[in-house]
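Notes follow once the structure below has been shown.
A single protein chain has been omitted from the complex, and every remaining protein chain is retained in its original position.
Coming up: chain A.
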Amino acid sequence: MKRRDFIYLSGLGAGALMLPGLPSLGNPIDQSAALESVDVRIKKELADAALNAARAKGASYADVRIGRYLNQAIITRENRVLNVGSGESYGVGIRVLANGCWGFAATNDMTKEGMAKTAAKAVAVAKANAKIGGKPVELAPQKGYGEVSWKTPIEKNAFEVPIKEKVDLLLNANGIAMGAGASFVNSILFAVNEQKYFASTDGSYIDQDVHRIYPTFTISKVNQELGSFESIRGSSSPKGLGYEYLNASEAEKVPGIVTRYKNRYDLLEDVKQMSRVATEKVTSKSVEPGKYDLVLDPSHLWLTIHESVGHPTELDRVLGYEANYAGTSFLTLDKWRSKTFKFGSEHVNIVGDKLQYGSLGAVGYDDEGVKCGKWDIIKDGILVNYQAIRDQAHIIGLKESQGCCYAQSWSDVQFQRMPNVSLQPGKTPLSVDDMIKNVEKGVYIIGDGSFSIDQQRYNFQFGGQMFYEIKEGKIVGMLNDVAYQANTQEFWNSCAAVCDERDYRMGGSFNDGKGQPSQSSAVSHGASTTLFKGVNVINTKRKIG
């Protein structure tokens, strides 16, 4: 680490805590400190102090999560750096079972005394809540793994890259956009490193080092005379990768009407093409509402998968644990038990996968010490499984958890969060061009836009970034004001074709909210370009005053 490089710009970190939308940015720190991890022996001693104290106070089970969470956000606008925030959050969350009920407490007092006190508080919370009644918690058995570790397979730690290099990249991108006629441009680079240590009374001591990265920009074009404006975002996706994601590679590019990217991203090239697209969008025609065949690029479809497949197959939602906030699910247990519930057409094969390379949700072990894996959720269109954690596994007859437990920080309790949920590519060779050739009246949608779905995940509406009109097998121009509405089951049953694995890419959510208090998690969704027949498209253009 070159300390001087850090100091060059890290002074701009002033006020980083105030950044909206960065709830877990934590305390600004010296970048050199970000590269020093806590000694695993110290973490084990602290964890043992907590586990012993919990047992002594009457816990029948306890787990300890010592977390050091590093975040960095570099925020620029036109030719200015608005902020560089490098943050650290370090502390422990202790979860216990006492009198059959969960209790949780957290502290940043990282001493053995702090551990004991917090463990006692967690047990007191459990005992107070046990008086309310309810079914005792039933935990799926989990063997202890002893001392093990896992690390995101990165090539270059984003926290090691001098801030000046990152700032120069973003300002260079902004310069290209302004030179191409943008009214405004904002670009941001987020980097996250979760150093997580998990220990439990089952005998696991798991040390993990998880990395994520997200470069993004928004170009705005304002027409002051008309009092209107259009904005368009870049084509990048957040990834579970290191800084190597920004090393552009021809092999990872997907050519087409716009170039899209797999596990390597060309920021400067993308700014150029999005500047062109923003200009085209301003003069594009407003869509005629009606039924269209939709050709959905993975950069768009990931969000539809997330909302209409990922969330309704969360077992806690199915059971009613999210009823007060995000809602329940139409995929009730009877539908799963029937083994015949036709969620989608035969082209629809969807898996949960916690290990996928480059994905945001990739970890070796989840936040209750369960080794992660891959499983079918929708098989040939039929609902075959959910996503579960330890205290739910018995409900769907599993002998062990599927490893879907996660907490956004040490100070939040872990609960069920979705794994990477992805649509599998088609088995028959099919390119995007061949798919479009067979569409008479359609819209090709690239990039994610506005999104909304009901509390049981039936009725949804999605927008996008770029909309291209397809007529008689050809793209004929750009459209504006497009959104489509459908019912989840009808939509997935209208799936007519999925391109093959050559087109497979992942999109993802860097901050997916769920729970009370709400927590965010990061998760990826893979797909190849997919065709849906006869979907209802609406026009969203409105006027005020």
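Keep this in mind: contacts are C-beta pairs under 8 Å (C-beta built on N, C-alpha and C of every residue); 3 or more make two chains touch, one makes a residue touch a chain; residues count from 1.
Quick note on the criterion: contacts and distances are computed from a predicted model.
Per UniProt, the protein behind the absent chain is "Putative Zn-dependent protease"; the candidates were "Putative Zn-dependent protease", "PTS ascorbate transporter subunit IIB", "Protein-arginine kinase" or "sn-glycerol-3-phosphate transport system permease protein UgpE". In the complete complex, the hidden chain is touched by one of A:Val40, A:Val222 or A:Leu355, namely A:Val222. The chain that is not drawn here is touched, among residues A:Tyr325, A:Phe341 or A:Trp375, by A:Tyr325.
Counting over the whole complex, chain A has residues 7-17, 27-28, 30, 80-81, 101-108, 121, 124-126, 128-129, 131-135, 183-184, 220, 222-229, 231, 319-325, 327-328, 330, 332, 411-413, 415, 450-459, 461, 463, 481, 483, 485, 487, 515-518, 536, 538, 540-545 touching the chain that is not drawn.
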